[in-house]
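As you look at this complex, bear in mind that one protein chain is not there, while each of the others sits in place.
Order as written gives the chain letters A and B; numbering starts at 1 within each chain.
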Amino acid sequence: MASYGVRDVRFGSPTRYDDGVLWVDRDELRRLLLRSGDFADVAIEVARPGEAVRLIHVVDAAEPRYKPDGPTDFPGFVGPQRTVGEGRTNRLAGLAVVSVGDAVAGEPTYWREALIDMSGPGADATVFGGTLNLVLAFAPTAKFLDASQPEASIGHTQIGSLVSQRYNRSIRQAQLEAAVYLARTTAGRRPDSTRTYELTPVDPALPRVVYLFQVNGVSIYADDTMLPVPTVMHPNEILDGALINFQANIHAAYRYITYFNQNHAVIDELYARHGVDLNFVAAILYPRGAMQVEKKDMLAEYVVKLMRMLGAQGACSSYTGGGHSAVDFMMICERCERLGIKTVQLMPESYGTPDEPGFVYYVPEAVAIASMGRATQEIGLPAPARVIGGDAFFDLPDAPGADLSVPYRYVFGSCPSTGNGYLVAREY
Amino acid sequence: MAKEFERAGLPTAFITTIVPLAQNIGPNRIVAGQAVPHPLGEPSLGSAAEKELRRRLVGRALAALQADSPDQLVLRLDDPSASAELAPA
Partner (left out) sequence: MAGVRVVHYLNQFFAGIGAEERADAPPGAVTGAVGPGRALAQALGDQGEVVATVYCGDNYFNEQPERATEEVLALIEPYAPALVVVGPAFNAGRYGIACGRIGVAVQERLGVPVVTGMYAENPAVELYRAQLYIVPTGATAATTGAAVQRMAALGLPLARGERPGRPAEAGYLPRGLRFTERSPRSGAARAVDLLVKRLKGEAFETEWPVPAADRVPPPLPIRDLARATIALVTSAGIVPLGNPDRIESTFATRWGKYSLAGRDDLTGAEWEAVHGGYDHTYANQDPDRIVPVDVLRELEARGVIGRLYDSLYVAVGSGASQASARQWAREMAAELTAAGVDGVILTGT
């Protein structure tokens, strides 16, 4: 991974990376993004840390990356479907491409609202308050707004209509094309730093550790159907663009954001300790389970079977959030612990009183939880000077440009179970 | 509430529909009820059949009260043993 640090983004022609400044030919990028024909317009803005700017209707964010030696970039979206995770990847560090936009016909919005404040207490609550954000504000063409068409009907209330699924895919496509377009400015240049991610052979006495990734709303190699069974992946695939957010109707605080998959903090930490304190072996991805109790048993057993085949002695386990997911998540912990596999769980919290401690479900074996912060707690967000992304919130009564007091769950990227955030909840 | 009765030494059979929750935070003797708005009833049956269902559920509860086991028990109507002897949870 070759890192090229970005200290500012400015508009100008041609698009180039020069002495830490990324120059963007706005018109050229805009034309590129409009090529799909799905957008009536894409407004391109820069939001810098410290500016009194609020982004609303945030959908996803990605880090500009490209692989100068191939075989592909963002397989299935930008480049062809090939395996990633090996070879050189160039990244623009300190910069995020952030997609914002209003909902389309048949798109569920009850968990869709997401905001980023670039200054004030809100900026401290999310990594994206500290990144240079190149904001793509998408406006759909009329065909996506026609609620009368049959494919605008909502089949699945969480995922939404076929129309909205297509549109969401189009947004991700455009976002990732922008990410590659920007990263290509690093071609042929010397990086500020490089780091090698390799699961090198280590002292066999070191404990074998697996990363358990309960996934929801991410596509794996561009396939957005739920995993039929748990699967083993190389952690590099997660870092290198195989996992892309496709569902925006998940709480902003712990939505699986593409940028956080690319910069997966737990994977990063496990790599840092690989060969020192532990032997990082693999990642196991699993879907949240079905609604029936029997299928949950099967899912938990499958995960634990893979753990045993990998000889796992320890695990870090991320929680996707939600009710049914909590049962699978805890059942897996229970079974791992009973087999002697030491499990640490990463969880955003809710509620937070003695009568409602915030666990939908728990097992006594859940003895080591790292808190990602309590998403139900309110944070005061002072009025910004400028709002990008829309005129009205989906489900908050206030004007977007007003002083707000909202739960952290509306703050994009504030309590992620990938461990990228800095919030924690403590007992008082 | 059932656990407080148990703490006072009263054997208690808890008839509830939401069994997994009861297993997690509830008492030792649990009987699976029929449905949330009618745990000891089934309006779709005629009144005689419904009463028979209620008898069987109460029978499970009384069986639970007589059960001598250190483990938590969950008794259901569709347990294989029709005489409502005990099956561990």
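Here is the rule we use: contacts are C-beta pairs under 8 Å (C-beta built on N, C-alpha and C of every residue); 3 or more make two chains touch, one makes a residue touch a chain.
As the structure is a computational prediction, the values presented were derived from the model and not from experiment.
Only one of A:Ile369, A:Ala383 or A:Ala402 touches the absent chain when the whole complex is considered: A:Ile369.
Contact residues of chain B toward the unshown chain are 1-18, 25, 27-29, 33, 36-41, 43, 50-51, 54-55, 57-58, 61-62, 65-70, 72.
Interface residues of chain A with the unshown chain, by the touch rule above, are 124-125, 207, 209, 265-266, 268-270, 273, 277-278, 313-316, 342, 344-347, 349, 352-355, 357-359, 362-364, 366-374, 377, 379, 408, 416-428.
By our rule, only the chains that are shown with their structure count from here on.
Look at where the CA atoms of chain A average out and do the same for chain B: the two points lie 45 Å apart.
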